[in-house]
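What you see is part of a larger complex, with each chain still in position.
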């Protein structure tokens, strides 16, 4: 998996992550892995979604479930990409981080790199679009979400 | 979901697909969908992997399972991207097509657009890297795979 692959993008080196960047550990389970013995690529997107959910509550102070549920605000993806740098194996503990790539009018760009013992494993990149689940159309980022991601982005830019 | 989103790429219009481009229908199931009532994004990658599996046998005349199994050749992804243009709903029948984007030395770039009634729903793009599952390193595209994708690419370029 170490051959140069056209267009593959590596995560930022682990040691360059600002201390304020939120991170979480995910243990790779039996069920995450495929017959090749490594994490099934589609499962990584599911893991990343869980990381983003936890980031909402832990780093933004917002309840992901309330958006989808009572507030009827979708947090779906307009696009998402994963670049796989090294395979993940059952029993690995991977560290995922969440970085803000872009705060738009009705969208939010995130980068979610993952590391094993400080070495890059993958880089997820995605654009969340806030939508009305009632009218099925894009809506501006809600004020509380905009405020929270703006604050988080600022903290992550502060020098160590 | 129709707002302009920075960087989102649409599939080629359905009517521009060359007749030789292989396609298959996938019915969207209850289990593909999330609490927002639309196909869960990670599940699309799983669906796309199944489409690629079927394309191996139906269009390339190769057995996907034999690569992973007896031949011990991994067909993992170096990267993959999905651009979501419109949501998919339970009960939808989506038509997926497989296009060759690039034939490399040890990699194969694919585009997998999906349509509902001829309207674009999503565009998957991925780079398959052929690896030795014994030595866990990239290996050149096996001759039969290279021949098959070269033939398929040629057929898809022929004028109608």
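For clarity, chains are labelled A and B in written order, and residue numbers in each chain start from 1.
Here, a contact is a pair of C-beta atoms (placed from the backbone, for glycine too) under 8 Å apart; a residue touches a chain by one contact, two chains touch by 3 or more.
Only a predicted model underlies this, so the values are computations on that prediction, with no experimental measurement involved.
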### Query
So 2 chains are in place, but how many copies does the full assembly in this file really have?
4
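The rule we apply is simple: only the chains that are shown with their structure count from here on.
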### Task
Could you report, rounded to a multiple of 5°, the rotation needed to superpose chain A's C-alpha atoms on chain B?
180
### Length of the line joining the C-alpha centres of chain A and chain B, rounded to whole Å
23
### Query
Mind pulling up the chain A residues that touch chain B in the complex?
1-3, 5-9, 35-38, 41-43, 45-46, 49, 68-69, 74, 76-84, 87, 102, 104, 106-107, 109, 127, 129, 131, 133, 136-138
